[in-house]
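These notes are about the structure you will find just below.
A protein chain is absent from this complex, but the other protein chains hold their places.
Showing chain A:
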């Protein structure tokens, strides 16, 4: 018994001495084992992909000013050289502001040319992807109200004032698969009153898909597609509607993001482009569009730590 104890003590001491002579590298490795945050950042560079929202929200106290243009048809009856391939026309214009109340909650306001639509939205990052296996994906919830401010086209329109309002709800599920590739799926639901086609239901289910492929550190290929036809929408409508598809390049330079896109959707805001995309990629209905986004930090940080206080002169 005593002999066993001595042997254990001997082993222990042997370990002590060898451990002190351990390589600095393996010690460093064990010391910094849990020093890296498990969160996966920058799933997308911007809060939008092409037409659709990405799972990203604004950083706390950051204000994003966003200007977006959709031009006219490149080809077909309204396009070609007579309209300079659509650049003479603007099918929709948008200016909006997104503000981060916290890193996870963003509120936004915007105005579109089409229908003089004002939109008010809230976006909340509920679940965040972790690289330690605890959470495989991000989940962001998005809700947007649209308010049509234009005069009625005829007496039967907007009889009830609430007919001017529409609501869009969406769950954005995304995953950063690698440094280059991020994908997302977005089930959504649109509620509205202002329906132009007699057979069309007021409410529509949507299912969106979007992705980003980084080409360089600051340049990405982005694309999104929203299923509207083929879900709850009936097939026998007087007007032919198409599913919106957008592709583009996104360039990030510090606080600016420039997005150059091609898409068949005439309109910019979900409450407009989900129910009313009447153009197709097949017959020249595709158009050019761009976004300029600029981030401003609104409040000076109250950070007391002088090692972290940045300053712009």
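Side notes on the structure shown:
We adopt the following convention: contacts are C-beta pairs under 8 Å (C-beta built on N, C-alpha and C of every residue); 3 or more make two chains touch, one makes a residue touch a chain; residues count from 1.
Please note the rule applied: contacts and distances are computed from a predicted model.
Going by its UniProt record, the hidden chain of the complex is named "YceI family protein" among "YceI family protein", "Cytochrome c oxidase subunit 1", "ABC transporter ATP-binding protein" or "Choline dehydrogenase". Only one of the listed residues, A:151, A:236 or A:307, touches the absent chain: A:307. By the touch rule set out above, chain A reaches the unshown chain at residues 2-3, 6-7, 9-10, 13-17, 19-22, 24-25, 27-28, 31-32, 35-37, 41-42, 59-60, 62, 103, 179, 217-218, 252-255, 295, 297, 301, 303, 305-313.
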